[in-house]
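For this depiction, one protein chain was excluded, whereas all remaining protein chains were kept in their positions.
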Amino acid sequence: MRIGVFICHCGSNIAGTVDCTKVAEIAKKFPDVVYTAEPMYTCAEPGQTAMEDAIHEYRLDGVVVASCSPRMHEATFRRTVERAGLNRYMFEMANIREHVSWIGKEKDANTNKAAELVEIAVAKLRNNRPLTAKTFDVTKKVLIAGGGVAGIQSALDCADGGVPVILVERESTIGGKMAKLDKTFPTVDCSACILGPKMVDVAQHPNITLHAYSEIEDVSGYVGNFSVKIRKLATYVDWEKCTGCGVCSEKCPSKKTPDAFNEFTGTTTAVSISFPQAIPKKAVINARHCRQLTKGKCGVCAKFCPTGAIDYAMQDSIVTEEVGCIIAATGYDLMDWTVYREYGGGAYPDVITSLQYERLLSSSGPTGGHLIRPSDGGEPQNVVFVQCVGSRDKSIGRPQCSAFCCMYTAKQAVLTKEHLPESQSYVFYMDIRAPGKMYDEFTRRAMEEYGVEYIRGRVSAIYPDGLGQYVVMGSDTLLGEPVEIKADLVVLAVGIEAARGTRALAEKLRISYDKSGFFMESHVKLKPVETNTAGVFLAGVCQGAKDIPASVAQGSAAAAKVMALFARDKLENNPQIAFVDLRRCVGCGKCIRCCPFGAIKEKDIRGETKAQVIETVCQGCGLCTSTCPQGAAQLSHATDNQILAEVNALCR
Amino acid sequence: MSNITDIRLKRDAGFIAEVEAASGQKLSTCYQCGNCTAGCPAGFAYDKQVNRIMRGAQLGLKDDVLNSRAIWMCLSCFTCSLRCPNNIDVAAIMETLRHMARKKNMVSVRKVEKFWFSFLNTVRAFGRSWEIGTMALYMLRSLRVFTDIDLAPEALKKQKLPFKPYVVPNGGAGAVGRIFKRYRERADREGVRP
Amino acid sequence: MPVMEGKELRIVGFLCNWCSYGSADTAGVARAWQPTDLRIIRVPCSGRVDPLFIVKSLLNGADGVLVAGCHPRDCHYSAGNFYARRRLEVLKRFLPVLGINDARFEYTWISASEGQRWQQMVTSFTNRIHALGPAPRFENATPLPKVVGMALPPSSRPLGTGKNAPLDDLKQGIKEKLPDLECVIGWQRGYDGVHTAPLFMKIPEDVEKLVWGPFNVANPAVYLPKFKGKKVGIVVKGCDSRSVVELLQEHLVAREDVTIFALPCQGTLDMSRVKEKLGRYTVVDNVVCDETEVIITVDGKKHRLPMNDFAQVKCRLCTKPMAVFADTPLGESPEVEIATHVPPELALLDAMNLDERMAYWSGQITRCLRCYACRNACPMCVCRDYCVSDSRDPRWMTQEADVTQKLFFQAIHALHLAGRCTGCGECQRACPVGIPILALRQQIARTVEELFDDYRAGFDPAAVPPLLSYEVEEKSIREREWK
Amino acid sequence: MSAIRFVTSEGLPTFLARLSRNSRVLAPVVKDSPKPSVMFEPWRESMPVILKKATVPPKDAVLPQCESLFVYKKSKNADNPENVALHLDDTAHATPTVIFACRPCDARGFAVLDHPFLDGQFVDPYYKARRERLAVITITCSSGCNTCFCHWVGGGPTSPEGSDVLMTEIDDGFVLQSITDVGQKLLDATDLSDGKDAFPKVEAARKAAWTSLVPAPDIKKAPQNIAALFNRESFWQKHASSCLSCGACTYFCPSCYCFNITDEGDGFDKNGGRRLRSWDNCMSSLFTREASGHNPRTMKAIRMRNRISHKFSAYPRNWGNFSCSGCGRCIGNCPVCLDIRDIVQDAVAVADSDV
Partner (left out) sequence: MNYAYYPGCSTQGASTDYEKSTRAVCAALGMNLVELPEWNCCGSTPAHAVDTELSAALCVRNLDIAARQESETLLTPCPSCLSNLKHAAKRMQNPEARARVNELLDNPAASEFPAVTSVMQGMAAHLDAKEIASRTRKSLSALTFAPYYGCLMSRPAEIMKFGDPENPTLMESLLTACSATVLDFPLKTACCGASYGIPERSMTARLSARILQLATDMKVDAIVVACPLCQMNLDLRQPQAEKAADTRFAMPVLYFTQALGLAFGFSPDTLGLEKLRVSADSLLRKLGTGAANAAGSR
């Protein structure tokens, strides 16, 4: 080989603590190195041009750049060598900035280390092989999991862009959490009024197929060619026939069915439509509370249904959709706050969650928007809001901030005053997080115009005083004193967690999730919508706590990603993937068992079972390579021999 | 002279390290939510609330913290530790500070310490505690005559207070006494206040 | 390029590209000063880090090796670090048996944002390695000359000669099935009366040659993979059947293709002790078995060999005298309690400190001629002609006859057997120079048992081998504290 | 006239100490292990004198398991990195060596190796250097054993071939008889007492050894008969079916000499690059795997044919005698008890019956 080594000074970033000239001198003595240079800034245009020239002039067939992290400029330099006619994989980087010059104080040691990192890079490069990508077709259709506001936005944007959309929603209606909210901050508009039209658009859009009351059963395939099995749960109502007239619900005798849509603040009937603006506006029978389904006698709804839509014998069914991309927009749930025994652990009727309070405030809620205490139906005078219940609490393993509680708490305090002008609200908070547009102004208004008392401090305990009120033991850290408030109603701003089933879905989609169960984006800053599985994108709170505008924005961003991907007719794979040396393979299948992507399959080759890599599915982790005992499975660009060359350069 | 706290000058890094080592807690994990203060039953008797003690320790304001009354009034009920969202054993820090203050003879609430010694003296002498002895010693030490004089008649009537101490037999009292003796000798050796 | 003499030690880091390498970058961007010893090798995923890279580094002069990957659940590839955790933990617990201090190897999880933690980690790990000093090397170790005798563990059951085994019924059974089978593998008399050799029965006359008894030491399962796709029968002892189970588990033979004939085994002889007892002899005059003893007459001299004294150690610890399952089982399977005795080869090492172990191996392994009888006799060495030990691509080893190469091969074999080794002991039995290499496999098996719910290979063909699976929350693996 | 000396059992250490002054003395040592083995190792004072037949023959003394044929160092000039200077060192290193107490079969192994390495068209300088500095003291066997068959292949328990000194145990000590000039010089340089008087006892002991042997079959026809079976695959398959393709036979054979050559290291580091010669094993499928991946001997039966044919047919045709000294290690070591005697006898018989 003829290798060129470029030792970048990076101004004084590297040259300040590394003797670059000496490194270049040493590098000249490495095998196959025929040329070295010391550009001031290799990544700058003159640096790149000089590199291209050197490749031509010295007939280089491999290049090592010793500079910053490959995570920074590997892609840049690969393009550079490619412009000069080399294969982009005949290139290696030695990170002598982040890993040397910026972290080591002594120039001698730094110089020695830098030279050694260059030696490792040369050793690896001498084992590199040119790699080329493969192309394949794309199915231009997207599946969106979750019909909350983020999923709705993605669906509408994709559909408007001409991409057919399969929207899968687990509940019987789309709308998600936003549909349950009374008002939205900071404008205090009616939530249903702004979301409703979008929901209707989903129902009417010719490019959108909606599967409500459905779950994702299985996902196979890869970017451009996913195959998704959807389980349509039994509704016991034939939606083809159901007109949403509501007669069934009126007649249903099982009136004490817990009302999940109202966060169990009230009851509903066993057959019901979750709320008046539901999309699709279709009835569903709650099998656990339906007398016909539990006891085998009733049949009232079937008798009264004008279209004969009731079908007690209905079973779950499976449909399969072929799509090219998947957007996960599965949202969140509130954490189980009853772990807080010091707040009563759920035993006190007037200590409720913020989402329950939202339903109590809502005119479509169980009280018709009349704000009352659940215990006795009286109007509360003193309402205490406690923030960060299940957020920023390491002691229960939830160190993260739920991001939007500060704002909705302010909104709820404002609404409390509007509903009950005589009432007084108190908010226990740690920090007010109001960085959005008009957000801080809104919290100020709550204090200044609505007289909400903000008390900086956490609440240690809440207990009934035996006389009908609740003692809230808090502290005012600004005052430097413990404080106690007797409250009529306590609203807990309960922290959020990824929606139930998120982990199972992550495993089906082969994407990762963080400690709190939220899906992992590909890069926390630069790829917030992508995942590490090509073709799977994220929208909304399933990726991390965010408020409605951010969810909507991410919904649109995910749609843009889908459309950008679909703008091409063919896709290229990353050639840094595994391959199998068929002669070495004994067909033991260990690689197949542990491949996280299902990217290896058995293949019969001349009567012998062999492993074969599905090149479009392989993501290049190399687990198969370290699993294969005979070294038959090798990861291109990180083969055993390439890593061994690096090890051997260091240890001999 | 300004009486504004110069937190840069007052910061005692050695003190922070000492508190962390002795208590096994990491002070920087405290984010000042005030939950300790909110739940502290003795807070009303403090000069500085628990969260301010925590803040002082965090900043390394050694004298401020060790001179506080609060560390002497802490009841060691562990409510703060139990409810701390950052899993800090606040009670352990309070106890650590109390030990440090005692060893350095920075006892801002002498009567509490006097009570403890009165109690421990009966233990040292007899192997077990003796209420009347404790109270008598305490009165001598604190020059407070019969703090609980209102209780005495009732207590005596109900025979709640034995007039004679119980001495642990078979050399037991002596063994306990030797524990105290060795403790005192070691403290002397190590140059700390016993 | 050497390390800075007297200043630095050789510390190798394997960092996953996505999280850990990023954390090192983050630390750099934050100008978080670190010791300069560490050299980072970038790999796509911690799951790519074959434990053998670490063994190779440590055998060839690394004073410390650090592997870092994404936090559990944060893996860029979903699960690479979960597999890595199991494999690296097994390695961590394996290194000491070689005499390598496991403190020289550490693995940890760190995310790209944790630059400060990376700094702490590098600093504390480097400090730790400096406190340990330069790693002792096998080639410099003074071989341990004398090996303390290994005490025989008590036998978990009465041993015998298998004299009354229904051999004729077995022969009949084989003859019945023989027409449907390519052949049936068993044992026949070897070159003299105290040795047996493998027998491949194809015609009924061959079946008459079949023998059963304490001389049937070889494990016939080693031949099975060669018959993949063909109908074949095999006569097994309990221990042999565990190898068959493993081969089934690895799809190297299909259940429908193999017919298992089994008799309960009463133990087989430790041929090296038999050889020592008989001494140099010319002719075997006679071999007679009674229930518990083998009586061998050579060159006119009679030797009595009670099974209780001359059986293989594995037979003394055997819990599975009868096949795990069989198509044609004959005889009852005796119930044997699971022995808790540490095998003597391993107990010997357990009693040594690290230096002694290193000296022990350096003394034992020099004899190795790299004949690979250990490997080729191993029924689980399924790579056969494509073993990495004598391959140039990948090129893990050289042909050099030094201690590190020889020991590295044993490490390869042992680590490749993790979760697969049934402890049949063929490797050690086959070794012509008697190197007690079984101990390395036993340590691996013990580690797997400890870490993965008492998993023992060779009992369930449907089991997922522990090194090919993972738990999100591992019950028995605790990532270490960094102090 | 050969030198004949006598040494008592107690005198052996002094004798060995004396030999050690000028040479490396390789003597059998018992290695502690669950399965004891006997290895040749450099003798040092205080080591017990062991006379057992070694597990591994002393072939290593002339043909090491692995040796560097040459070492090369590459260096580059910083002014012109394209220019690589090469320094090559191919000195054949050899230490004067005495092998003590090997067996006649081991010594015959040297005689087998000498032909291809010294007598052919090309003389192997590395082998030659070591062979010329080697003296072999062989102890004659007092009896045969269950696996050895030296008398089948032209040797015997007291065969002098390949030895410089023959040593025979008699009741009160050992008689050493020089066979070659090297042996004579070696004995002359010692102060051992004369042993001529004891020689009749030696002759008696040697005779007794021969009479203990089981009579040998006639395998004289082996070369042509085995050649005749060359293409009969079924014959080789029958005999190779249980073979595991390991090297327990060849690596322990005093007369196997196949080797492999590999290069290690690029020559730029301080250790330099090495061209290694290491033992190879014809039973391994890698033995004839070509660089292209093609392998003319993928089947172990064909590899078995190679081993047997080479020892009992090809080598005799080239050099006159079998390249087997009948030590029997391949039989005793084989994990599956393959017996080369069976194969040869069967070959003789099968080919005969064909006629």
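A, B, C and D label the chains in the order they appear, each numbered from 1.
As a convention for this text, a residue touches a chain if its C-beta (ideal position, glycine included) is under 8 Å from a C-beta of that chain, and two chains touch if they have at least 3 such contacts.
Fair warning: this is a prediction, and the values are worked out from it, not measured in the lab.
Contacts of the undisplayed chain with the visible chains, over the whole complex, involve A, B. Checked against the full complex, the one of A:31, A:369, A:464 or A:598 touching the unshown chain is A:464. For chain A, the residues touching the chain absent from view are 341-342, 344-345, 347, 461, 463-467. For chain B, the residues touching the chain absent from view are 41-42, 44-45, 73, 75-79, 81-82, 89, 95, 98-99, 102, 109, 111-117, 119-120, 123, 127-131, 134-135, 138, 142, 147-148, 150-151, 154-155, 158-162, 166, 168-173, 175-176, 178-180, 182-183, 186, 194.
Just so we're on the same page, only the chains that are shown with their structure count from here on.
Ranking all chains by how far their C-alpha centres lie from the centre of chain A, first place goes to D. A separation of 59 Å divides the Cα centre of chain B from that of chain C. Residue positions of chain C touching 2 or more other chains: 384.
Residue positions of chain D with contacts to 2 or more other chains are absent.
Shown here, the protein chains touch in an arrangement that is not a line, ring, star or fully connected set. Those residues of chain C whose C-beta lies close enough to touch chain D in the complex are 145-147, 150, 190-192, 195-198, 200, 218, 222-223, 272, 276, 280-284, 298, 344-345, 364, 367, 369-373, 375-377, 384-385, 390, 392, 398-401, 426, 428-436. Those residues of chain C whose C-beta lies close enough to touch chain A in the complex are 1, 3-4, 7-8, 10, 12, 17-18, 21-22, 24-25, 27-29, 31-34, 36, 39-45, 47-51, 53, 56-57, 60-62, 71, 73-80, 83, 87, 112-113, 119, 225, 229, 250-252, 382-384, 386-388, 391, 393-396, 416, 464-465, 468-469.
Residues of chain D that touch chain A in their complex: 74-76, 78, 81-82, 266-269, 271, 293.
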